[in-house]
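Following this message is one structure expressed as structure tokens.
Removed from the display is one protein chain of the complex; every other protein chain stays in position.
Here is chain A:
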Amino acid sequence: MGDLRLVNLTKQFGIFTAVDDLSLTVPQGSFFALLGASGCGKTTTLRMVAGLEEPTTGQVLLDGQDISRLRPYKRPVNTVFQSYALFPHLDIFENVAFGLRRRGVRDVAGRVARMLSLVQLDGYGKRRPAQLSGGQQQRVALARALINEPQVLLLDEPLGALDLKLRRQMQIELKRIQTEVGLTFVHVTHDQEEAMTMADTVAVMNAGRIEQLGAPAELYEYPASPFVANFLGQSNLLAGDVAGKAGDDVEVTAYGSRFSLPAGRCRADAGSVYLGVRPEKLRLAALVDEVPAGHQYVTGVVTDSSYVGVSTQYLVRTAWGTELSVFAPNSGVTEQIPLGADVAAYWHPRHAFLLRREPGAGDATQPLLEPVP
């Protein structure tokens, strides 16, 4: 009960389909993160839930009731707008109090003061929005929606303008309020880390559709499509073909080598496929003989390395020209590998995954789409 359900939700602007037959369920009291490239329809989806955009077809159900024809001000839903949309003629106090006043809630002053202090804007109540910095305005937008404690809170990149430290603090506050009050949050963000640390469920959207939906670890460890594999973190995807099955394993040929991996790690078991391995799951060995038993490898030459503190990121060029990313932790156990060194990049089969590939598509070691920072 109390779940938010989108059923076959579609929104067309003219001939352009912004949201395409979207169905999903957000359980009551859960934290749902929506990730996706710019323009993939996240804001449009939220607007349909808020009632600011009428679906072309499909339904929005809350508590099992269809609210898709309900006017926005009748919905127990509030939005933190991507563009803030603060009222320029009202001071910060009145901006935050706006929803409470419309509903005739008592003790407005006390609640607003507490909310302003929560977003660390004590003493700013008398200012106008134009007198605040971008990050401060964003926190006002957050406070203005959050203070209403709606059944569903829609957050459209609510922390995008904040510095890292403040963003972490706000994330903790948001998560605390969400769990304490038991609100349902639908959170759009470009920050994968934010999505993964805060959300119970993450959905990755692409061109108006949900590509994959699940627990953060599940999406990261076992992506369902090349898009997800490269949108959420980075992946090395080698183009190959399924050669057959051997017991519980699926055998793959790629570039003349044979690889295998557990059937439970395969999204496809025939035809053209990608063999995927995350950069941090790859290890480097100077000699093929040093590759531990039970692991698989490809050989190549180190063409680039960048030291980023916690790890060193190497690029390894294979004999057939593909560049693989390898993240080696700087735990002090291994030494830095010089440029030009011959190496074997190896992994354990249970860390690999297999994805369906359009026949003819080549390797996809670079992100298909650069995630917006």
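Criterion: a residue touches a chain if its C-beta (ideal position, glycine included) is under 8 Å from a C-beta of that chain, and two chains touch if they have at least 3 such contacts; residues count from 1.
Just so we're on the same page, contacts and distances are computed from a predicted model.
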Legend entry - Protein name, per the UniProt record, of whichever chain is missing from view ("Pyruvate dehydrogenase E1 component alpha subunit", "ABC transporter permease", "Acetolactate synthase" or "Fe-S cluster assembly protein SufD"): "ABC transporter permease"
Inset, instruction - Check the options A:Gly41, A:Gly99 or A:Pro279 and report the residue that touches the missing chain. - result: A:Gly99
Inset, instruction - Using the touch definition up top, pick the residue from A:Asn78, A:Gln136, A:Thr184 or A:Asn236 that touches the left-out chain. - result: A:Asn78
Inset, instruction - Name, in rising order, the residues on chain A that touch the hidden chain in the full complex. - result: 50-52, 71-73, 77-79, 81, 83, 85-89, 98-99, 102-103, 144-145, 148
